[in-house]
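Note that this is a trimmed complex: some chains were dropped, and none of the rest were shifted.
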C-alpha cells in the first residue's frame, strides 16, 4: 500500500455503470504524482490516507467485480510529511 | 486509476480474436508516456479520461476474460491540465 | 519480491473492517521510497524483510480476500545494505 | 497496453514445462527498456506491436494458467515512431 494525500473530488458524469456512486477522489503521492482512488472510508481533502492497488483494491470495495485499481482503505492518524 | 488524455484511434488489423471489435485508443499521461486503452465509454481525441489498469480493467469491459490491462471507464467533466 | 527495511508502525484508527487487526508497517526500499505493508511474520523496526506484492500478497495473509497489495513474508537473516 | 517493437527471438532451452512451445520474443519500448513477451499473433522483428501485461496477458494466450505477464495481442498497421 502507499500513502497519499487527498486533493479533491473528481466529477465524471459520463462513466460506466459499474463504477456506481462511490466517490472518486484525486490523491497525490509525496513525489507529486496524481492518481484517482475510490473512497471506501469517507475522507476529506487534506487527509493522509492508505491506498491499496491492484486486485486488492477491488476486494476493499466489498464488491470483487468493482472496476477499480486503487481504493482508500484507511485514514492515517498522524503523518509527518517530512517523514 | 490514472488520468489520461485521448490522442487517437489505434488500428491493428492483425490481432487476436479475443480483442473483438472494441475500439483501442492511444492515451497519454500528463508526463507524456503513451499507453493503449480499450474504450468502454465512447470518447473522442482530446477528452480527459479515467483509466483503470490491472485486473479491474477486464471487469470494466463487462467480460472478465477480455485480454486488456487498461480500460477507459469515465470522461472527466472538467480537468485543469495545470492541476 | 523486493527487499525493504522496516521503519515503524502505522496507526490508522479509521479504516475499513476488512483490514482487521493485522499490523501495518511503513517499510522503505533502499532507494528511499516508502510503502505500507501488512506484517505476516512479526518483525521490528530495523529488520530487513522480503515483501510480496500484487495478488500474492493476499495469499500470503492466509485470507485471499484480504485487501492488501504488499505483505511481509520473511525476515532476511543477513542483508548487506551496500549490496 | 503498451506499444513495443519486436527485436528478436529469445532462446531458452531450460525452461518450465508450462511455457510450452509458444515463441518468446524480446521487445523494446520506445524509451529503450527491454521485456520478453509471448507471441500470440505471429510477428517478425521490426513489427510494432501491442502487448497486454498482467493477468490479461494470460487470458490472451487462450490458457488462463499460462505463466506469462506480457503477451503480444496485435500488430499495429502503422506506427509513427516519432509520435
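Lettered A, B, C and D in written order, each chain numbered from 1.
Just so it is clear, contacts are C-beta pairs under 8 Å (C-beta built on N, C-alpha and C of every residue); 3 or more make two chains touch, one makes a residue touch a chain.
Source: prediction; values computed, not measured.
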| item | value |
| --- | --- |
| Number of identical chains forming the whole complex, with 4 shown | 5 |
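Definition applied: only the chains that are shown with their structure count from here on.
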| item | value |
| --- | --- |
| Common touching chains of subunit D and subunit B | none |
| Between subunit D and subunit A, distance of the C-alpha-averaged centres to the nearest whole Å | 32 |
| Approximate Å spacing (C-alpha centroids) for the pair subunit A, subunit B | 20 |
| Contacts with two or more other chains, residues of subunit A listed in rising order | 53-55, 57 |
| Chain contact graph, described as a line, ring, star, complete graph or other shape | line |
| Every chain pair meeting the contact rule | A-B, A-C, B-D |
| In the complex with subunit B, residue positions of subunit D that touch it | 1-3, 30, 40-41, 50, 52-57, 59-60, 62, 64, 71, 73-78, 83 |
| Partner subunit A, residues of subunit C touching it in the complex | 10-16, 18-19, 24, 26, 34-37, 53-55, 57-58, 65-70 |
